[in-house]
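Missing here is one protein chain; the remaining ones are kept as they sit in the complex.
Labels run A, B and C following the written order; every chain starts at residue 1.
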Amino acid sequence: MADEVVRVDRDGSDTVVISPLGDVDMSCSPTLRTTMREQLDARPRRLIVNLDQVGYMDSSGLATLVEAMRTAKRHGTRVVLCGMNEKVRAIFEIARLHQFFTIVESLAEARES
Amino acid sequence: MADEVVRVDRDGSDTVVISPLGDVDMSCSPTLRTTMREQLDARPRRLIVNLDQVGYMDSSGLATLVEAMRTAKRHGTRVVLCGMNEKVRAIFEIARLHQFFTIVESLAEARES
Amino acid sequence: MNDRPHICVELLSNPAYLSGARELISSVCKRLGFDDLTCSKVALAVDEALCNVIRHGYKYAEDRPIWIRLWPLFDAEHRPDGVKLVIEDEAEQVDPETMKGRDLDDIKPGGLGVHIIRDVMDEVCYERREKVGMRLTMIKRVPRCCTPMRLSDRARVKRGAGDCDG
Partner (left out) sequence: MNDRPHICVELLSNPAYLSGARELISSVCKRLGFDDLTCSKVALAVDEALCNVIRHGYKYAEDRPIWIRLWPLFDAEHRPDGVKLVIEDEAEQVDPETMKGRDLDDIKPGGLGVHIIRDVMDEVCYERREKVGMRLTMIKRVPRCCTPMRLSDRARVKRGAGDCDG
(Lines give C-alpha, C1' and ligand atoms only; values in the text may rest on other atoms or scores of the structure.)
Protein backbone atom coordinates (compact mmCIF):
# COMPACT_ATOMS: atom_id res chain seq x y z
CA MET A 1 0.00 0.00 0.00
CA ALA A 2 2.71 2.44 1.01
CA ASP A 3 4.07 2.60 -2.52
CA GLU A 4 0.81 3.36 -4.30
CA VAL A 5 1.10 6.98 -5.35
CA VAL A 6 -1.76 7.50 -7.78
CA ARG A 7 -5.01 5.60 -8.03
CA VAL A 8 -7.02 5.25 -11.23
CA ASP A 9 -10.71 4.34 -11.21
CA ARG A 10 -13.03 3.98 -14.14
CA ASP A 11 -16.45 5.46 -13.57
CA GLY A 12 -18.77 4.06 -16.21
CA SER A 13 -17.47 3.92 -19.77
CA ASP A 14 -16.59 7.54 -20.35
CA THR A 15 -15.16 8.89 -17.10
CA VAL A 16 -11.76 8.29 -15.51
CA VAL A 17 -11.02 9.38 -11.94
CA ILE A 18 -7.36 9.97 -11.09
CA SER A 19 -6.61 10.32 -7.38
CA PRO A 20 -3.08 11.22 -6.25
CA LEU A 21 -2.60 9.65 -2.81
CA GLY A 22 -0.53 12.11 -0.83
CA ASP A 23 1.65 15.14 -1.49
CA VAL A 24 2.20 16.04 -5.14
CA ASP A 25 5.70 17.45 -5.22
CA MET A 26 8.72 17.14 -7.50
CA SER A 27 9.30 13.57 -6.34
CA CYS A 28 5.76 12.39 -7.13
CA SER A 29 4.56 14.55 -10.00
CA PRO A 30 6.43 12.50 -12.65
CA THR A 31 4.22 9.55 -11.66
CA LEU A 32 1.10 11.68 -11.85
CA ARG A 33 2.23 12.97 -15.24
CA THR A 34 2.73 9.47 -16.66
CA THR A 35 -0.65 8.38 -15.33
CA MET A 36 -2.46 11.38 -16.77
CA ARG A 37 -0.83 10.86 -20.18
CA GLU A 38 -1.75 7.19 -20.29
CA GLN A 39 -5.33 7.93 -19.37
CA LEU A 40 -5.67 10.81 -21.80
CA ASP A 41 -4.32 8.62 -24.61
CA ALA A 42 -7.49 6.55 -24.31
CA ARG A 43 -9.48 9.77 -24.96
CA PRO A 44 -12.12 9.48 -22.24
CA ARG A 45 -15.02 11.93 -22.41
CA ARG A 46 -14.22 13.18 -18.93
CA LEU A 47 -11.22 13.11 -16.61
CA ILE A 48 -11.78 13.86 -12.93
CA VAL A 49 -8.74 14.66 -10.79
CA ASN A 50 -9.72 13.96 -7.23
CA LEU A 51 -7.41 15.83 -4.86
CA ASP A 52 -9.04 14.88 -1.57
CA GLN A 53 -6.02 12.82 -0.46
CA VAL A 54 -3.59 15.60 -1.40
CA GLY A 55 -2.39 17.61 1.55
CA TYR A 56 0.16 19.58 -0.41
CA MET A 57 0.97 20.47 -4.01
CA ASP A 58 3.87 22.48 -5.42
CA SER A 59 4.44 24.07 -8.82
CA SER A 60 5.58 20.78 -10.36
CA GLY A 61 2.10 19.45 -9.58
CA LEU A 62 0.47 22.55 -11.05
CA ALA A 63 2.64 22.25 -14.15
CA THR A 64 1.57 18.62 -14.55
CA LEU A 65 -2.09 19.60 -14.36
CA VAL A 66 -1.63 22.49 -16.81
CA GLU A 67 0.05 20.16 -19.29
CA ALA A 68 -2.70 17.56 -18.95
CA MET A 69 -5.32 20.27 -19.41
CA ARG A 70 -3.77 21.29 -22.75
CA THR A 71 -3.63 17.71 -23.99
CA ALA A 72 -7.20 17.17 -22.85
CA LYS A 73 -8.39 20.22 -24.78
CA ARG A 74 -6.84 18.85 -27.96
CA HIS A 75 -8.45 15.47 -27.36
CA GLY A 76 -11.85 16.87 -26.54
CA THR A 77 -11.67 15.52 -22.95
CA ARG A 78 -13.34 17.52 -20.21
CA VAL A 79 -11.16 17.93 -17.08
CA VAL A 80 -12.66 18.59 -13.65
CA LEU A 81 -10.71 19.05 -10.42
CA CYS A 82 -12.29 18.31 -7.05
CA GLY A 83 -11.56 17.75 -3.38
CA MET A 84 -9.01 20.57 -2.91
CA ASN A 85 -8.15 21.52 0.63
CA GLU A 86 -7.45 25.12 1.66
CA LYS A 87 -3.68 24.86 1.19
CA VAL A 88 -3.88 23.31 -2.25
CA ARG A 89 -6.43 25.91 -3.27
CA ALA A 90 -4.07 28.65 -2.05
CA ILE A 91 -1.37 27.60 -4.46
CA PHE A 92 -3.81 27.61 -7.40
CA GLU A 93 -4.69 31.15 -6.41
CA ILE A 94 -1.09 32.28 -5.98
CA ALA A 95 -0.40 30.99 -9.49
CA ARG A 96 -3.70 32.55 -10.67
CA LEU A 97 -4.67 29.21 -12.14
CA HIS A 98 -7.97 28.78 -10.29
CA GLN A 99 -9.85 30.28 -13.24
CA PHE A 100 -8.00 28.23 -15.81
CA PHE A 101 -9.43 24.98 -14.40
CA THR A 102 -12.94 23.75 -13.72
CA ILE A 103 -12.90 23.27 -9.95
CA VAL A 104 -15.77 21.82 -7.93
CA GLU A 105 -16.02 20.88 -4.26
CA SER A 106 -16.66 17.16 -4.13
CA LEU A 107 -16.25 14.05 -6.23
CA ALA A 108 -20.05 13.76 -6.30
CA GLU A 109 -20.31 17.22 -7.84
CA ALA A 110 -17.57 16.39 -10.31
CA ARG A 111 -19.56 13.36 -11.44
CA GLU A 112 -22.65 15.44 -11.98
CA SER A 113 -20.82 18.18 -13.83
CA MET B 1 -6.67 30.15 19.19
CA ALA B 2 -3.19 29.10 18.18
CA ASP B 3 -1.85 29.59 21.68
CA GLU B 4 -4.39 27.47 23.52
CA VAL B 5 -2.50 24.38 24.55
CA VAL B 6 -4.74 22.65 27.08
CA ARG B 7 -8.52 22.92 27.41
CA VAL B 8 -10.35 22.37 30.68
CA ASP B 9 -14.06 21.54 30.79
CA ARG B 10 -16.22 20.87 33.78
CA ASP B 11 -18.64 18.00 33.31
CA GLY B 12 -21.27 18.23 36.00
CA SER B 13 -20.08 19.00 39.53
CA ASP B 14 -17.65 16.16 40.07
CA THR B 15 -15.85 15.56 36.78
CA VAL B 16 -13.12 17.58 35.09
CA VAL B 17 -12.09 16.90 31.50
CA ILE B 18 -8.58 17.99 30.53
CA SER B 19 -7.85 17.98 26.79
CA PRO B 20 -4.33 18.74 25.56
CA LEU B 21 -4.69 20.33 22.12
CA GLY B 22 -1.81 19.02 20.05
CA ASP B 23 1.50 17.27 20.62
CA VAL B 24 2.50 16.74 24.25
CA ASP B 25 6.27 17.03 24.20
CA MET B 26 8.91 18.65 26.41
CA SER B 27 7.81 22.11 25.24
CA CYS B 28 4.15 21.61 26.16
CA SER B 29 4.10 19.17 29.05
CA PRO B 30 4.95 21.85 31.65
CA THR B 31 1.64 23.51 30.75
CA LEU B 32 -0.20 20.21 31.02
CA ARG B 33 1.47 19.59 34.36
CA THR B 34 0.42 22.95 35.80
CA THR B 35 -3.13 22.43 34.58
CA MET B 36 -3.39 18.95 36.07
CA ARG B 37 -2.05 20.16 39.40
CA GLU B 38 -4.50 23.06 39.57
CA GLN B 39 -7.41 20.79 38.75
CA LEU B 40 -6.36 18.08 41.18
CA ASP B 41 -6.05 20.65 43.95
CA ALA B 42 -9.82 21.10 43.76
CA ARG B 43 -10.16 17.35 44.43
CA PRO B 44 -12.72 16.40 41.82
CA ARG B 45 -14.24 12.94 42.05
CA ARG B 46 -13.07 12.12 38.56
CA LEU B 47 -10.46 13.50 36.14
CA ILE B 48 -10.76 12.55 32.49
CA VAL B 49 -7.73 13.17 30.26
CA ASN B 50 -9.04 13.31 26.72
CA LEU B 51 -6.21 12.67 24.26
CA ASP B 52 -8.18 12.76 21.03
CA GLN B 53 -6.42 15.94 19.85
CA VAL B 54 -3.00 14.55 20.70
CA GLY B 55 -1.11 13.24 17.68
CA TYR B 56 2.10 12.63 19.57
CA MET B 57 3.33 12.22 23.12
CA ASP B 58 6.86 11.70 24.43
CA SER B 59 8.17 10.56 27.79
CA SER B 60 7.78 14.02 29.32
CA GLY B 61 4.05 13.67 28.67
CA LEU B 62 4.02 10.19 30.18
CA ALA B 63 5.91 11.45 33.21
CA THR B 64 3.37 14.22 33.68
CA LEU B 65 0.52 11.71 33.59
CA VAL B 66 2.29 9.37 36.00
CA GLU B 67 2.83 12.21 38.44
CA ALA B 68 -0.80 13.32 38.19
CA MET B 69 -1.92 9.73 38.72
CA ARG B 70 0.01 9.53 42.01
CA THR B 71 -1.40 12.81 43.26
CA ALA B 72 -4.88 11.70 42.22
CA LYS B 73 -4.53 8.46 44.18
CA ARG B 74 -3.64 10.40 47.31
CA HIS B 75 -6.61 12.72 46.79
CA GLY B 76 -9.07 9.93 46.04
CA THR B 77 -9.62 11.20 42.50
CA ARG B 78 -10.31 8.63 39.79
CA VAL B 79 -8.26 9.22 36.59
CA VAL B 80 -9.43 7.92 33.22
CA LEU B 81 -7.57 8.36 29.91
CA CYS B 82 -9.42 8.28 26.61
CA GLY B 83 -9.10 9.08 22.90
CA MET B 84 -5.60 7.69 22.35
CA ASN B 85 -4.51 7.19 18.77
CA GLU B 86 -2.32 4.26 17.71
CA LYS B 87 0.96 6.19 18.05
CA VAL B 88 0.19 7.50 21.51
CA ARG B 89 -0.90 4.05 22.59
CA ALA B 90 2.38 2.64 21.27
CA ILE B 91 4.41 4.80 23.62
CA PHE B 92 2.32 3.74 26.62
CA GLU B 93 3.07 0.16 25.63
CA ILE B 94 6.78 0.74 25.07
CA ALA B 95 6.92 2.23 28.58
CA ARG B 96 4.70 -0.62 29.83
CA LEU B 97 2.40 1.96 31.39
CA HIS B 98 -0.80 0.86 29.64
CA GLN B 99 -1.72 -1.29 32.62
CA PHE B 100 -0.92 1.38 35.16
CA PHE B 101 -3.67 3.64 33.81
CA THR B 102 -7.39 3.17 33.26
CA ILE B 103 -7.67 3.59 29.50
CA VAL B 104 -10.94 3.60 27.56
CA GLU B 105 -11.69 4.30 23.92
CA SER B 106 -13.91 7.35 23.83
CA LEU B 107 -14.88 10.34 25.94
CA ALA B 108 -18.40 8.91 26.10
CA GLU B 109 -17.04 5.70 27.64
CA ALA B 110 -14.89 7.70 30.03
CA ARG B 111 -17.98 9.55 31.22
CA GLU B 112 -19.82 6.30 31.85
CA SER B 113 -16.89 4.69 33.63
CA MET C 1 21.11 39.02 17.99
CA ASN C 2 19.73 37.52 14.80
CA ASP C 3 23.24 36.40 13.94
CA ARG C 4 23.20 32.75 14.74
CA PRO C 5 20.70 30.63 12.86
CA HIS C 6 18.40 28.60 15.09
CA ILE C 7 18.26 25.76 12.60
CA CYS C 8 20.69 24.74 9.85
CA VAL C 9 20.03 21.87 7.50
CA GLU C 10 22.31 20.36 4.92
CA LEU C 11 20.51 17.92 2.65
CA LEU C 12 21.27 16.09 -0.57
CA SER C 13 19.59 17.36 -3.72
CA ASN C 14 17.22 14.42 -3.88
CA PRO C 15 13.51 15.21 -4.40
CA ALA C 16 12.76 12.46 -1.86
CA TYR C 17 13.89 14.85 0.87
CA LEU C 18 11.65 17.77 -0.10
CA SER C 19 8.81 16.59 2.12
CA GLY C 20 11.12 16.39 5.14
CA ALA C 21 12.30 19.94 4.56
CA ARG C 22 8.72 21.19 4.19
CA GLU C 23 7.56 19.47 7.36
CA LEU C 24 10.49 20.83 9.33
CA ILE C 25 9.91 24.41 8.18
CA SER C 26 6.19 24.25 8.62
CA SER C 27 6.42 22.75 12.15
CA VAL C 28 8.91 25.37 13.23
CA CYS C 29 6.70 28.16 11.87
CA LYS C 30 3.74 26.65 13.68
CA ARG C 31 5.67 26.57 16.94
CA LEU C 32 6.64 30.20 16.39
CA GLY C 33 2.91 30.84 16.48
CA PHE C 34 2.09 31.44 12.82
CA ASP C 35 -1.31 30.39 11.48
CA ASP C 36 -1.61 27.19 9.44
CA LEU C 37 -1.91 28.87 6.05
CA THR C 38 1.17 31.01 6.64
CA CYS C 39 3.13 27.95 7.76
CA SER C 40 2.26 26.05 4.63
CA LYS C 41 2.99 29.02 2.38
CA VAL C 42 6.46 29.45 3.87
CA ALA C 43 7.03 25.70 3.43
CA LEU C 44 5.86 26.07 -0.18
CA ALA C 45 8.38 28.86 -0.83
CA VAL C 46 11.17 26.71 0.60
CA ASP C 47 10.04 23.72 -1.47
CA GLU C 48 10.00 25.79 -4.66
CA ALA C 49 13.44 27.18 -3.92
CA LEU C 50 14.83 23.67 -3.32
CA CYS C 51 13.17 22.39 -6.52
CA ASN C 52 14.82 25.20 -8.48
CA VAL C 53 18.22 24.36 -7.05
CA ILE C 54 17.73 20.68 -7.93
CA ARG C 55 16.38 21.45 -11.40
CA HIS C 56 18.34 24.47 -12.61
CA GLY C 57 21.34 24.47 -10.31
CA TYR C 58 22.19 20.77 -10.15
CA LYS C 59 20.36 19.55 -13.31
CA TYR C 60 18.67 16.80 -11.31
CA ALA C 61 21.88 15.38 -9.80
CA GLU C 62 20.68 13.80 -6.55
CA ASP C 63 23.87 13.86 -4.50
CA ARG C 64 24.80 17.53 -4.25
CA PRO C 65 24.46 19.63 -1.08
CA ILE C 66 21.80 22.23 -0.35
CA TRP C 67 21.87 24.34 2.81
CA ILE C 68 18.88 25.83 4.59
CA ARG C 69 19.26 28.21 7.52
CA LEU C 70 16.42 29.60 9.61
CA TRP C 71 16.21 32.55 11.99
CA PRO C 72 13.06 33.53 13.85
CA LEU C 73 12.50 37.30 13.85
CA PHE C 74 11.25 39.08 16.95
CA ASP C 75 9.40 42.29 17.72
CA ALA C 76 10.41 44.76 20.39
CA GLU C 77 8.83 42.64 23.12
CA HIS C 78 10.74 39.58 21.91
CA ARG C 79 7.68 37.95 20.41
CA PRO C 80 8.23 36.05 17.15
CA ASP C 81 6.83 38.12 14.30
CA GLY C 82 8.48 36.55 11.30
CA VAL C 83 11.09 34.23 9.91
CA LYS C 84 14.20 34.62 7.79
CA LEU C 85 15.39 31.78 5.57
CA VAL C 86 18.57 31.44 3.57
CA ILE C 87 19.03 28.72 0.96
CA GLU C 88 22.41 28.07 -0.60
CA ASP C 89 23.88 25.73 -3.20
CA GLU C 90 27.24 25.15 -4.82
CA ALA C 91 25.96 24.99 -8.39
CA GLU C 92 27.11 27.19 -11.25
CA GLN C 93 26.45 30.85 -10.67
CA VAL C 94 23.84 32.68 -12.71
CA ASP C 95 22.85 36.32 -13.04
CA PRO C 96 20.46 37.05 -10.13
CA GLU C 97 18.54 39.24 -12.59
CA THR C 98 17.35 36.12 -14.41
CA MET C 99 15.42 34.92 -11.35
CA LYS C 100 12.31 36.79 -12.30
CA GLY C 101 9.52 34.28 -12.84
CA ARG C 102 7.40 34.48 -15.94
CA ASP C 103 4.41 36.61 -16.79
CA LEU C 104 1.39 34.87 -15.31
CA ASP C 105 -0.87 35.74 -18.24
CA ASP C 106 0.97 33.19 -20.32
CA ILE C 107 -0.37 29.92 -18.96
CA LYS C 108 2.09 27.11 -19.47
CA PRO C 109 3.71 24.48 -17.35
CA GLY C 110 6.84 25.74 -15.59
CA GLY C 111 7.99 29.23 -14.80
CA LEU C 112 5.98 29.34 -11.60
CA GLY C 113 8.56 28.67 -8.90
CA VAL C 114 10.11 32.12 -8.65
CA HIS C 115 6.71 33.74 -8.96
CA ILE C 116 5.38 31.70 -6.06
CA ILE C 117 8.40 32.52 -3.90
CA ARG C 118 8.00 36.25 -4.57
CA ASP C 119 4.29 36.12 -3.98
CA VAL C 120 4.48 34.24 -0.70
CA MET C 121 7.45 35.93 0.96
CA ASP C 122 7.82 39.61 1.84
CA GLU C 123 11.47 39.98 0.90
CA VAL C 124 13.32 37.88 -1.66
CA CYS C 125 16.93 38.34 -2.67
CA TYR C 126 19.02 36.19 -4.99
CA GLU C 127 22.79 36.70 -5.03
CA ARG C 128 26.01 34.94 -5.94
CA ARG C 129 27.87 33.37 -3.03
CA GLU C 130 31.46 34.36 -2.46
CA LYS C 131 33.11 31.58 -4.46
CA VAL C 132 30.64 29.12 -5.91
CA GLY C 133 26.87 28.74 -5.95
CA MET C 134 23.87 30.94 -5.29
CA ARG C 135 22.22 32.30 -2.16
CA LEU C 136 18.52 33.02 -1.76
CA THR C 137 17.46 35.09 1.24
CA MET C 138 13.74 35.23 2.07
CA ILE C 139 11.87 36.99 4.83
CA LYS C 140 8.26 36.53 5.88
CA ARG C 141 6.73 38.89 8.41
CA VAL C 142 3.62 37.75 10.20
CA PRO C 143 0.95 40.14 11.53
CA ARG C 144 0.90 40.47 15.33
CA CYS C 145 -2.48 38.85 15.86
CA CYS C 146 -1.24 35.61 14.37
CA THR C 147 1.91 35.37 16.44
CA PRO C 148 1.31 34.45 20.07
CA MET C 149 4.51 34.14 22.02
CA ARG C 150 5.37 30.50 21.60
CA LEU C 151 9.13 30.23 21.59
CA SER C 152 10.07 31.05 25.15
CA ASP C 153 6.81 31.14 27.07
CA ARG C 154 6.38 27.54 28.10
CA ALA C 155 3.75 27.56 30.78
CA ARG C 156 0.57 29.19 29.72
CA VAL C 157 -2.96 27.87 29.88
CA LYS C 158 -6.08 29.34 28.47
CA ARG C 159 -9.65 28.41 29.05
CA GLY C 160 -12.40 28.90 26.51
CA ALA C 161 -11.81 30.57 23.17
CA GLY C 162 -8.48 32.25 22.49
CA ASP C 163 -8.31 35.69 20.92
CA CYS C 164 -5.91 37.82 18.93
CA ASP C 165 -4.41 39.71 21.81
CA GLY C 166 -4.04 36.67 24.08
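We take it that a residue touches a chain if its C-beta (ideal position, glycine included) is under 8 Å from a C-beta of that chain, and two chains touch if they have at least 3 such contacts.
Computed from a predicted structure; not experimentally measured.
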In the complete complex, which positions of subunit B touch the hidden chain?
23, 25-27, 56, 58-60, 62-64, 66-67, 86-87, 90-91, 94-97, 100
Please identify, in ascending order, the residues of subunit C that touch the omitted chain?
4, 6-12, 14-17, 19-28, 30-32, 62-63, 150-152, 154
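As a working rule, only the chains that are shown with their structure count from here on.
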For the pair subunit A and subunit C, the C-alpha centroid-to-centroid distance in angstrom is 27
From the C-alpha centre of subunit A to that of subunit B, how far is it in Å?
42
Would you mind pulling out the distance in Å between where the CA atoms of subunit B average out and where those of subunit C do?
36
